[in-house]
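Contents: one structure, followed by commentary.
And then chain A:
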Amino acid sequence: MKYGYFPGCSLKGTGRAYEESLLPVLRHLGVELVELEDWNCCGATAYMAVDEGKACALAARNLALAERGGFQQLMAPCSACYLVLNKTQHYLDESPAMRRKVEGALGTVSLKLSRQTPVRHPLDVLLHDVGVEAIRQKVTRPLSGLRVAPYYGCQVVRPYATFDDQANPTSMDQLLKALGAEVVDWPLKTKCCGGSLTGTLPVAGLRLAYLLLKEAKKRGADAIATVCPLCQFNLDAYHDKIAARWEPVRLPTVYFTQLMGLAFGMPAHTLGLQRGFVPLELPAPTAA
Partner candidate 1 sequence: MPKPKVAFYWCASCGGCEETVVDLAEDILGVVEKVDIVLWPVAMDFKYKDVEAMEDGSIFATLINGAIRTSEQEHLAQLLRRKSRYLIAYGACAQMGGIPALANQFPREQVLRFNYEEAPSVDNPSKTRPQTVVEDNGRRPRLPAFRNVVRTLDQVVDVDYFIPGCPPTPNLTKAAFDALLSGNLPPKGSVIAPDVALCHECPRKASKPTDVAFTQFTRPHLTLADPGKCFLAQGLVCMGPATRSGCQAACINGNMPCTGCFGPTSRVRDHGAKMLSSLSANVAARDEQGIRQILDGIPDPVGTFYRYGMARSILRRRVDLGVNGNGH
Partner candidate 2 sequence: MNKEWQPRLVAFFCNWCTYTAADLAGVSRLKYAPNVRVIRVMCSGRVDPQFILDALAKGADGVLVGGCHPGDCHYVEGNYKMLRRYHLLKRMLKDMGIEEQRVRLEWISAAEGHKVRQVVNEMTEQLRALGPLGLPQKFEEWDREVERLAADVHAREAADAAAACAGRTSAEEVTHA
Partner candidate 3 sequence: MKEIQRTIKYEADRVPGFGREVMSVPGCEKLKDCIQCGTCSGVCPLSIYMDHSPRQVMALVREDFKREVLSSCTIWLCASCYACTVECPQQIRITDIMYELKQRAIQEGFYPKRFPIPVLAQEFNRMVHDHGRISEGRLVTKLFLKTKPLEAAGMAGLGMRLMKTGRFSLKQENIRDRGDLARIMEAMDAPASGGNGKD
């Protein structure tokens, strides 16, 4: 299995640990990722607020690069990138005028968009291409006793529910169970973490993060597992501020790929676990 890999800006910055865990885990499962050559920022949601056309072209350049690179599929681990690339494809399909314009613009640098390159999220690939069973078989150190609250965030299943249910996704739940973890069922799986507002409007952004952490803790979670660098950062970085405003709700937030790595027996530091502010503590392995 070979996929083009679009890391996006975050996985090179604040979300480094995501990449650091994703790559070895996928390699371990026989999935080959080839980084898209000279990719650019996906445009993210911020760009759309200023110029939808340019946002579209920006994302489309990446799709065109994938096509040039001969990739049949493109993997985008960051929720925002995943959404924006998918959205661009929808938009180009729906609006022939936009497609003409974007194709024209790409044409000026001899890039073209002649086919659909499906954009896939790692969760999707792991669940549907690799399969839970294959993952279960690789588990050497089951996460028994670890209670994890799966947190999908808003943009992986919304608005394009391509691989999981919009209101109650379960793909990560299945995965975590395969790793031996105990899954905490909670109704906040897809609630917004406030990430895009913590920096700009902390009253609103931080409160959302606070409520999430508080509820996870209340339901007995030892950790929150996330699929998005923004969410991870947001739930991990502001514990002090949250404590100052409301109450301390310290709880580690890790990438699901980090948990996979641990369950596969990879050492924590090779998975970027040292980068989190709130360290993850694993329960002692049970005798069984």
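With respect to how the candidates were assembled, all candidates are chains of the complex that A comes from, given by their letters.
The definition used in the following text is that a residue touches a chain if its C-beta (ideal position, glycine included) is under 8 Å from a C-beta of that chain, and two chains touch if they have at least 3 such contacts; residues count from 1.
Note that the coordinates shown come from a computational prediction; the quantities given were computed from them, not determined experimentally.
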{"item": "Options 1, 2 or 3: the chain contacting chain A in this complex", "value": "3"}
{"item": "Chain A residues within the candidate 3 interface of the complex", "value": "9-10, 12-17, 38-41, 43-54, 57-58, 61, 91, 94-95, 97-98, 100-102, 104-106, 108-109, 111, 154-155, 158-159, 161, 166, 190-192, 194-197, 199-201, 203-204, 208, 233, 237-238, 240, 274-277"}
